[in-house]
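Shown next, in structure tokens, is the structure this report addresses.
Every protein chain of the complex appears in place save one, which is left out.
Presenting chain A:
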Amino acid sequence: MSAVMITRKVRKWEKLPGKNTFCCDGRVMMARQKGIFYLTLFLIIGTCSLFFAFECPYLAVHLSPAIPVFAVLLFLFVIAMLLRTSFSDPGVLPRALPEEANFIEMEIEAANGNVPSGQRPPPRIRNVQINNQIVKLKYCYTCKIFRPPRASHCSICDNCVDRFDHHCPWVGNCVGKRNYRYFYLFTLTLSLLTIYIFAFNIVHVVMRSVDQGFLNTLKETPGTYPLNMNTFLLVCFFTLWSMVGLTGFHTYLISLNQTTNEDIKGSWSGKNRGQNPYSHKNIIKNCCEVLCGPTYPSKMCYHDDLGVICFSLFLTSFSACFPQKTTAPLIPNEHTPDDVKPSIAAEKSSGPKDDQPPAAKLPPLASPETDAETSIAKNQ
């Protein structure tokens, strides 16, 4: 009985046909191209390390020790927001299962009626009325669903994303409903951090120049070309203007409750200006909805539990012997890689807490709400 009853939860993200990569048992979800994300990380960590190493000692002594402390806090917050944006599910819509796809196909055919041969069938569009505005829902041929309003298909990740904003290569992920506020906080705090570092760089140079003279100060810049303070100052300067610009742009979008995608396509501008059906026509309300709205669950990492029969059998046979874990026990199936099978067979666990309904609790293992850094630290 013991070997037979070991089952493995095949998580939804493992079956996701899109072009995403997953790590840490589904906790981390990113796009395939991650090169620019590593560059972003390197630039931020590199610049801040140089600031902490070369400028902070002087500033702490001559001005105030609060300066480096605040810089550290800001730096940690920026990294947290970056990792949160990069690693969380942006709001991917799972593709339709075959029965649902067939049901929709039948509905479309019924609506179209008889199309004479040789003629192209009409485009698959559904019209819905939202706040007295007709919105067209397009059919996604890849995901086989009618996309909800504001959703769009990302060709890089090959997924439909809810409230799709844009695909950001700098964070290595799409920006959508679930991670937009983290993305906005990332751009905002990075702008603040860049301004902070740049400002204190200037202060540092001025203070040293007062003591030693300007040219001497420049000569004594720590480090060797290209990895010296001057290069990073330059990087800081350009980053500052692009980040401040981007933050300003997104603040404008949030106040109008628009996405970058809608702005680029001009859905609610030009002759349609002022007709955005999602806007509350009030800047505060729009900001509150986007930034202070509920934290939506992931539809990819919300995995199915086995039925109550298996669960209760597990509880009775295993709970007495083995420590409580939130993973389900494992069965190797055709999806399990061969090298993992022996370890899977050996692994024991008991089911989740008692009396939970089958599709209820999100175990922390597969929850994207888990802080990415701590989960990675745990796994490494």
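Simple rule for what comes next: a contact is a pair of C-beta atoms (placed from the backbone, for glycine too) under 8 Å apart; a residue touches a chain by one contact, two chains touch by 3 or more; residues count from 1.
We adopt the following convention: contacts and distances are computed from a predicted model.
Participant: One chain isn't displayed here; going by UniProt, is it "Vacuolar protein sorting-associated protein 29", "Golgin subfamily A member 7", "Histidine-containing phosphotransfer protein" or "Transmembrane channel-like protein"?
Facilitator: Result for the unshown chain: "Golgin subfamily A member 7".
Participant: Pick out which of A:168, A:185, A:233 or A:256 touches the chain that's been left out of the picture.
Facilitator: A:185
Participant: Which residue, A:149, A:213, A:248 or A:266, contacts the hidden chain when the whole complex is considered?
Facilitator: The single option touching the absent chain is A:149.
Participant: Among A:46, A:169 or A:297, which residue is in touch with the absent chain?
Facilitator: Here the residue in touch with the unshown chain is A:297.
Participant: Residue by residue, what part of chain A touches the chain that was omitted?
Facilitator: 1, 4-5, 7-10, 15, 76-77, 80-81, 84, 93-94, 96-97, 99-100, 103-104, 128-131, 135, 137, 145, 148-150, 163, 182, 185, 277-278, 288-289, 291-297, 299, 302, 304-310, 313, 331, 333-335, 357-362, 364, 369-371, 374
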